[in-house]
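Submitted below is the structure of interest, expressed as structure tokens.
Yeah, one chain of the complex is gone here, protein chain that is, but the others are all in their spots.
Up next, subunit A:
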Amino acid sequence: MSGQPFYKKESLRNGISRRAFLLKAGIVTSGILLSGCIKKIKPGNSYKNIKGSIKGPNAKAGHILRDKTPLPVPTEARKVKTLIIGSGISGLSAARWLKIQGHHDFELIELEDHIGGNSHSGSNAVSSYPLGAHYVTIANNEDELLLDFFQECGAITHYEKGLPVYDEYYLCFDPEERLLINGQWQEGLVPDFGIKPEDRDQIKRFFRLIDNLKQAKGTDGRYAFDIPLDNSSADEKFRDLDKSSFKEYLKQEGYTSPYLLWYLNYCCKDDYGQQTDKVSAWAGLHYFAARRGKAANAESNAVLTWPEGNGWLMKKLAEGVKEHVKQGAICYHIATVPNGGIIARMLDLKTNKTYTIEAEKAILATPQFVNQKIFEGAPKRGFSLDKLHYSPWFIANITLNNLPQGKGAGLCWDNVPYNTASVGYVNANQQHVNAVENKKVITYYLPLCDYEPRVARLAAYTRTYQQWLDIVIPELEYIHPGITDNIEQVDGWIWGHGMIAPDVNYIWGADRKNAQQPIDGSLFFAHTDLSGISIFEEAFHQGIKAAKQVLSSYV
């Protein structure tokens, strides 16, 4: 990168921040290692009866890409018309679209031994459970592509008076949300129990603003906030919101209530894995103002969920394209060919053999930090990878033989404690129809946003299973005193690059725009990091957009 004048200033600053990073990373990780050693010398407070382990995306593949491990020169080659790299929602959605349009000559490559990216899920004897994304809001009624898919997969059963009827088994069962605040569980997540009238007034004011923004349109006649977000108005009035952080914006607008600010901070952590200071005001408001979905049989903004989370949607998306998927193969190098077409070098992770795939067109449905490593022409793409922040996450699926009841509202789908590191837990059993189930799986979500992503990521990889338990269990104990005795199993999952964070100036800045541009009419990109917001809908549209670009480039 240093050879490019475009980045000269940047790289100078990067040099400094790199040193700062190394220092911070050193302090944090040695702290973790030290506490691990102390634990080993003085083991006492270990959770003996709790089984489980820590897993995450394929680490070997990561090393190959990062360390540029020397690999044998490919000897075999095969051809396919269109190549898709990455089987997350974007890749699957692109594949589905190609298939729907009658384009069958394509291959979908996935390095993991399972498809689905962030929508990956697991299961045990008690329940299926999500390992990442776990819900989707009902579709905006103008979003025909998404509505069509929902109907295709059975999430929408039919229409009544022009409104979609969603399958009752997938609409989140009541009761939906509760918040542990001031010693009691209240219904709903917006703080209410035991708060002052001044706080309540500010909360009301904020939601009045949201109601206005939901319907607000720019001078170009488009909604101020829409999904996919590229459909949002280009009106400067709204886009300028991307130039400051949500935190600054709220301060400017006179929002001071600690309860409201906590709630908005929680929402940013929940959706973006970062706090309000690391999220642009535009993105912070988009979370609330972009969803206007109406259904015949559910409230506006109702939520669709499954025990396995978005794993369900992912499988439905993959249903028609299964025979095109090749798992356990990594694309470690991809380049465009001067007279058209692309060549991808692949490594089979099982046999350790390399080969090449020659294709006319390719879609990289992989995050840009991966693309920068595998795509030969990456420096030409005109954006700085340093502008793309990926929030690391830790997720734990916890099997319980009992859940101690607290004061106030009973177990809901989403259970959030006020002012804790995590964003609470989701009850994986929520969509089970059984009246009584003694065992439960809860999915605990911890965004690692206390340090900058690179530091937090390194720290996450350094922690041992016991150290994760020392983070998770004390918080659970705070939420449900006495719960430790009810925990049978804790299965952790680390997402080092969990999701793109919509930092200031990213969504409407030049980097994202440049990163979206196809290369030489043969290489296309689809990923939520090109939207700036990591949600199912964005990935779904990213895939379709890239597939459409491919199809039109053939004509």
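Here is the rule we go by: a contact is a pair of C-beta atoms (placed from the backbone, for glycine too) under 8 Å apart; a residue touches a chain by one contact, two chains touch by 3 or more; residues count from 1.
What we mean here is this: contacts and distances are computed from a predicted model.
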Quiz item: What is the missing chain called in its UniProt entry, if the choices are "Cytochrome c-type biogenesis protein", "ABC transporter permease", "Ger(X)C family spore germination protein" or "Polyamine aminopropyltransferase"?
Solution: "Polyamine aminopropyltransferase"
Quiz item: Looking at A:Leu71, A:Ala302 or A:Ala335, which residue reaches the missing chain?
Solution: A:Ala302
Self-check item: Touching residue (missing chain; options A:Val73, A:Ala125 or A:Val436)
Solution: A:Val436
Quiz item: Pick from A:Ala25, A:Ile85 or A:Cys172: which residue touches the chain that isn't shown?
Solution: A:Cys172
Practice problem: Against the chain that's been left off, what residues of subunit A make contact? List them. | Solution: 168-169, 171-176, 297-298, 302, 410, 433-436, 438
